[in-house]
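Take this structure first; my questions come after.
Only one protein chain is missing from this complex, and each of the others stays in its spot.
Going by the order they are written in, the chains are A, B and C; count residues from 1 in each one.
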Amino acid sequence: MINFSYTVFIVLIPLIFFVLLGFFGNKFKPLVSGIIGTSGLFISFLLSCYTAYQYFFVVPKIAGAFPKLIAYNTVWLRFTDTLHIDLGVLLDPISVMMLIVITTVSFMVHLYSIGYMKGEKGYERFFSFLSLFTFSMLGLVIATNIFQMYIFWELVGVSSYLLIGFYYEKDSAVAASKKAFIVTRFADLGFLIGILILSITTKTFDFISLTDPKGPALQQGSSILFLGLSTMTWSMIFVFMGGAGKSAMFPLHIWLPDAMEGPTPVSALIHAATMVVAGVYLVARMFPIFVISAPAALTVVAYVGAFTSLFAAVIACTQYDIKRVLAYSTMSQIGYMMLALGVSGYGGHEGLGYMASMFHLFTHAFFKALLFLCAGAIIHAVHTNYMTEMGGLRKHLPITHLTFLIACFAIAGIPPFAGFFSKDEILAAAFENNKLLWAVEYAVAGITAFYMFRLYYRIFWGKEQHYSHPPHEAPLVMTIPLMLLAVGAILAGLVPFQNLVTSDSLPFENHIELGIAIPSILIALLGIGIATIFYRKETNLPQKITRTLGSFYTAAYHKFYFDELYLFITKKILFDRVSTPVAWFDRHIVDGMMNGVSYVTNSVSGRIKGFQSGQLQQYAWVFVSGAIALALAFIYLWTL
Amino acid sequence: MLIMRHELLLVIITVILLLVEIFLPDNRKHTIILPSILLFFIVTVLGFIPGPTGELFGGMYATTPLILTMKNILNLGVLIIFIQSVNWLKKIENKGKIGEYYLILLSTLIGMDYMISSGDFLMFYLGLELATIPLATLAAWERFKEKSAEAGVKLIFTSALSSGILLYGISMIYGTTGSVYFREVMGAFNATPLQVLAFIFFFAGMAFKIAIVPFHLWIADVYEGSPINITSYLSVISKGAAVFILMIILYTVFYKIALLWRDVLYVTSILTMTIGNLFAIRQRNIKRFLAFSSIAQAGFILLGLIGQSQLGMTTVIYFVLVYIFSNLGAFGVAGIISNVTGKESIDDYDGLYRTNPLLSLTMMLALFSLAGIPPVAGFFGKFFLFTAAAQKGLYLLVIIGVLNTIISLYYYLLVVKAMFLNTSDQPIAYFRSDAYSRIGLLMCVAGIVIIGFASPVYEFILSLSHGLY
Amino acid sequence: MFEGVPLTWFLIVATIMFFIGIYGFLVRKNLITILMSLELILNSVNINFVAFNKLLYPQHMEGMFFTVFVIAVAAAEASVAIAIIINIYRRLINIDVERIDEMKY
Partner (left out) sequence: MDNLTLFIIIPLLTIFGILFCRDHKQVKIVSAIGMSLQLINAGILITMFLLQRAAGNTDMMLFVKDVVWYPSLNIHYFVGVDGISVAMIGLTSIVIFAGIFASWEVKDLSKEFFISLIFLSSGVFGFFISLDLFTLFLFYEVAVIPMYLLIGIWGTGPRHYSAMKLTLMLMGGSALILVGLLGLYFHSNPSGGPLTFSIPAISLVHIPPDVQRFFFPFLFVGFGVLGALFPFHTWSPDGHASAPTAVSMLHAGVLMKLGGYGCFRVAVFLLPDAAHQLAWIFIILTTISVIYGAFGAIWQKDLKYINAYSSVSHCGLVLFAILMFNKTAMNGAILQMISHGIMTALFFALIGMIYGRTHTRYINEMGGLMKVMPFLAVCYVIAGLASLGLPGFSGFVAEMTIFVGAFQHNDVFHRVVTVIAVSSIVVTAVYILRVVGMLLLGRIKNDHYLEITDAKWYEKLSTGVLIFSITAIGLAPLWLSELINNGLGPIIDRLLVVAH
């Protein structure tokens, strides 16, 4: 057996660098801290690659399946004899895959940030936060138990909060970070409740026991019912709520577009490639439970995923902020992944959706990170986020243009770029299980191609704008990650996922079904075509279309008014209708009660002062009548 | 003769002082102060020497170790008052009256000692009157102040009325039992209607002395009008003696109707605590304030009386001891301030801590002790009183009692607030108090601080209180 | 001298005196009159004592003694009271009890 305990360092190195930069960052020159952070990640990256190599190719399989290895485990907090939070490293195909994804993207982003963040205040802070995030995310994926996952889940939330609010003097950034944290926190509440329900039904937090076919979670099945659904179903629905929050699934998606207020590398790392797919990862982690014990919850996952992907894709078509377009496209793509999980079965070819989902997660990380980094390079060059203020940049930013185009092809699903393979698997899985969802996703594939190329053309083609200073290509330190990721976006699709990452860790035979693949290529091409017609040159066609769509367009442009709805709920209902009355109640009723007691005492004291009139005879009167009254009362009570 | 040694010693020094007073030339009258204090100090010390106990005059006079302890406690209190009064007595308007002061106080003390030691109602009555009537002259001490005369009138008339009613009660007791000797009354007392009437009238008379509602109304006016040292004497010694004798009589003479008097005390203690507290809240004059606070304290003492047991009895004596120290501490400070500045309003105390920290601290300790705040002695006293009441299962009474402690804490804190929290444009300026005042206050503070922690005090009283109830 | 007069009669007289005394105490405005009312109260008590002693418990003289002492104490009380009343009179030129209310509440 190979000793994997060194994997702990993959996680610990970023933590060490976080502490180092956090405490002593201001002692270094900014560039130095950037390089330190990046080099730390590089070590982690190398270690992950080594781990992946060993895990997939060296470790002997058990009964043909990749084993679940506990590389390290220690009890962190003990609730009861069976319920305890451990900290450890669990290696299985998905966690190893995630290690690769996270360290790769994170390393690229670190490298890119050395250039991108140059001259920004708080340079070392940025890198320490990036390290913190990487640490949390790595901790999340290697979690051996659901509570460990929850811990790191919260930590990625907070690092996301810190990074979105990096420009803390900008009110919009502060608001966005707050919103992101609170919305995901609300979702985490669901996650936590889900964990609590798990804790009473299965009496364990451990993933291996939870997903063990003979374990209590799967054995119990749907035995205990509550409101018509089994407790496991409830539990999984709540857990999924947590996942939906992190992955910006409808209706908990509202934070993600705003989160684009953060520095662009952060968007690339957290809000495109890694953290937002944590929800998908969570569902994948719990997948056996979903499939076997909580199929209803899995259906929820599928529909939420499908709806989100459509919903986000529609909004993406109407946005002008390039980062927001990418954000909605992220949501849409994650919707794909969720859907794929939702339609998947367990084991063998049944588990095609699972495999596809993970595959898409993998490829998406590359091309979406690439898109964001390109966006960063563009913003770096023109100092605006709005595509209306861009145009004709292909001459000025050749490398960016090329890599962006590759990424667009990848996300649109044009072979042989990475996105094609994974998306094709998803459509295939959907087609096999649920035609309706397949139809939706099929349409979304077209819309995706359309809005991506709308973005592409509006940035790089069209009329050149008047820029304050001529845009120029980003420095090498930024373009190298672009190029490396572009290579990933091209090649990632060739990884034989069906052999590596499957629902039951057993490889299965899979090949591209042309019946699914060709139509999807066609619709992607259609989307690209429409975009080309609309946006390659300046035309008034888009205006015409929007006018035709009318209020639907307006609604989509306003993101279907979800921000307003949330604002209404939080501001008008929670703040004005709950919190303000509570505060009033506290001040006036509860406190008034206490003050009332003292007021009554005082006023009684004032009222009875007349007894002490200063009149001798009145004193005597009280005296005598008191004595006689007492005498009469007690004679009555005691002798009659 | 040694059985009566407390009284005899007092009589002896009274006579000595009387003679000295008479033969001192007018311009040297003030030199009597130190000898009086020294003589009384000797008496106090001698009182602590254990000696024989027993009965005299066919049972008219009786003493036990417990009663001796009570007398010693009173002696201690009077000693402190003697010391505390020096400052005041030296004032010009008291010139020529210094000797009187000591003589009158000593004679009332003799009265109280006889009262506590009485074995029949006659002795009790004589002691009571001896302890009361001279006090009226003390209350009316300041001849040129209307308030003082008013206090004297109110005291003498109400006390006369109360002793009239008390006597009426005693006459009924005599009529129904055929004796005025405690021992014989005890055997013959039942709860016939006439006897209930007799008891209530008797109780009213005693309640007057202790200031139990509704027999308390005189107390505030008299306290306010009297010179502050007299007030402190009235509030601790006079009241303490009355509590002692009431306890003895209730526990012995009226033990057969314990269920009845417990109910009477139950009602009156609730009234006393509550009314005393409610009136105390709104007082601004420190003496009047302490008057009402002492009414409330009397209500708490009744809790101990109700817990008719060895525990209750010990606790009452213990509490009176603590109360003497605490109240004398408070009165001592008020007296010093009043003597030096003539200010008696709580509002005048604003910012006192900044100018006179030690006085303020003493006052605070005394008030905390009165309020029953640890770690000072009052806490122990209150706790044991409640324990005594709870022992009889009277939890409702305990609850009312503890709620009343909160009200009392409020007004005690008002004084603390004035001294520590408030600021004033014209605070009482810093002054050095004289050695006598300091010694007096030091004794009080020592008592307040030590008595609680020194459990032997309590245990000693307990060891003596066998067999009385 | 009082042979055949039942005890009750004495007691009735005493009680009436007692309440007359109380009444006087409560309603008369002159301090001296109030003092006199007090004497009435004390005397009613004396009658009680004497009557009880004479008619019920003639074997001991306790009641008689008590009476003697009550009379003596009453005298002392009266003297102190009058002294104070004189003092009041000096201050107020008046001995109306209702005027003595400087201290209240």
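Here, a contact is a pair of C-beta atoms (placed from the backbone, for glycine too) under 8 Å apart; a residue touches a chain by one contact, two chains touch by 3 or more.
All values derive from a computational prediction rather than experimental measurement.
Colleague: Considering all chains of the complex, which shown ones does the missing chain contact?
Modeller: Contacts of the unshown chain, counting the full complex: A, B.
Colleague: Tell me which of B:12, B:188, B:399 or B:450 is the one touching the absent chain.
Modeller: That would be B:399, which touches the missing chain.
Colleague: Kindly state which of the options A:196, A:476 or A:533 is in contact with the chain not pictured.
Modeller: In the full complex, the listed residue that touches the missing chain is A:196.
Colleague: Pick from B:252, B:285, B:387 or B:424: which residue touches the chain that isn't shown?
Modeller: Residue touching the chain left out of view: B:387.
Colleague: For chain B, which positions touch the chain that isn't shown here?
Modeller: Spelled out for chain B, the touching residues are 311, 314, 368, 373-375, 379, 383-384, 386-387, 390-391, 393, 395, 398-399, 402-403, 405-406, 409-410, 413, 416-417, 420-422, 455, 458-459, 462.
Colleague: So that we can see where the missing chain sits, which residues of chain A does it touch?
Modeller: Output for chain A: 75-80, 83, 85, 147, 150-152, 154-155, 158, 161, 165, 168-169, 171, 174-175, 178, 181-182, 185-186, 188-189, 192-193, 196-197, 199-200, 570, 574-575, 578-580, 582-583, 586, 590-591, 593-595, 598.
Keep this in mind: only the chains that are shown with their structure count from here on.
Colleague: Which two chains have the most contacts between them?
Modeller: Greatest number of C-beta pairs in contact occurs for B-C.
Colleague: Distance-wise, how many Å sit between the C-alpha centres of chain A and chain C, to the nearest whole number?
Modeller: Computed value for the inter-centroid distance: 97 Å.
Colleague: Need the CA-centroid distance for the pair chain B / chain C, whole Å please.
Modeller: That pair's centroid distance is 27 Å.
Colleague: Would you give the residues of chain A that are in contact with at least 2 other chains, written as numbers and ranges?
Modeller: Those would be 609, 612, 614, 616, 620, 624.
Colleague: I need the residues of chain C touching at least two other chains; which ones are they?
Modeller: Touching at least two other chains: 25, 34, 100-105.
Colleague: For the complex, give me every residue of chain C touching chain B.
Modeller: The contact residues of chain C facing chain B are 11, 18, 21, 25, 31, 34-35, 38, 41-42, 44-45, 48-49, 52-53, 56-57, 60, 62-63, 65-66, 69-70, 73, 76-77, 80-81, 83-85, 87-88, 91-92, 100-105.
Colleague: Give every residue of chain B touching chain A within the complex, in rising order.
Modeller: 153-154, 157-158, 161-162, 165, 191-193, 196-197, 200-201, 203-204, 208, 214-215, 217-218, 220-221, 260, 263-264, 267-268, 275, 278-279, 281-282, 407, 410
Colleague: How about chain C: which of its residues touch chain A in the complex?
Modeller: The contact residues of chain C facing chain A are 22, 25-27, 34, 97-98, 100-105.
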